[in-house]
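One chain of protein is taken out of this complex; the other chains stay put.
Up next, subunit A:
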Amino acid sequence: MTGPARREITLSVNGERRSLTVAPRKLLSDALREDLILTGTHVGCEHGVCGACTVLIDGRPARSCLAFAVQMEGHEITTIEKVAEGGEFSPLQQALHDHHALQCGFCTAGIIMTFQAFLAEVPDPTEDEVRDVLSGNLCRCTGYQPIVAAILSAARVMRGEGQA
């Protein structure tokens, strides 16, 4: 096979250093799923529209299908696998569960990664702001209402304002 050589890279994923050998064109989403077997990150449209593959790059949400694994040396990647540390749901995960805010669950990891970053930046968002940010993550099951309710509820819990 011709084409540019594969190269060995070291990525920092969920706080662990992981070495892998990839072609330059390998998408970060594919490297996470196929090489590192972190299959919680889902791949939907593969051109940045659906939001299912959203991960955090240096703490900021990004489409992992629009980044190449080779670009990520020197950056910290966080995936859905890091969210439920010690087997405990995060407040956002618990709220999504409590509000029945997922059916098939394909979009859920991307939504959690997006809003983990957004709620850290904007702890007390309006419903309009939540809907604006949620517009970047497609969900084909729920009709979005329970997701919006869950995010607003999780924000309250994270601010220390009582139960979901």
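Observations on the structure shown:
Keep this in mind: contacts are C-beta pairs under 8 Å (C-beta built on N, C-alpha and C of every residue); 3 or more make two chains touch, one makes a residue touch a chain; residues count from 1.
Quick note on the criterion: contacts and distances are computed from a predicted model.
Not every chain of the complex appears here, and the one that does not is recorded in UniProt as "FAD binding domain-containing protein", selected from "SCP2 domain-containing protein", "FAD binding domain-containing protein", "Putative hydrolase subunit" or "Peroxiredoxin". Check A:R63, A:K82 or A:H99 against the missing chain and you find that the one touching it is A:R63. Touch with the chain omitted from the figure is made, among A:T54, A:T79, A:Q93 or A:T142, by A:T54. Across A:A109, A:V133 or A:I151, the residue that sits in touch with the chain not pictured is A:V133.
One chain is missing from the display, and on subunit A it is touched by residues 2-4, 23-25, 27, 30, 46-48, 51, 54, 57, 60-63, 65-68, 70-71, 114, 117-118, 132-133, 135-136.
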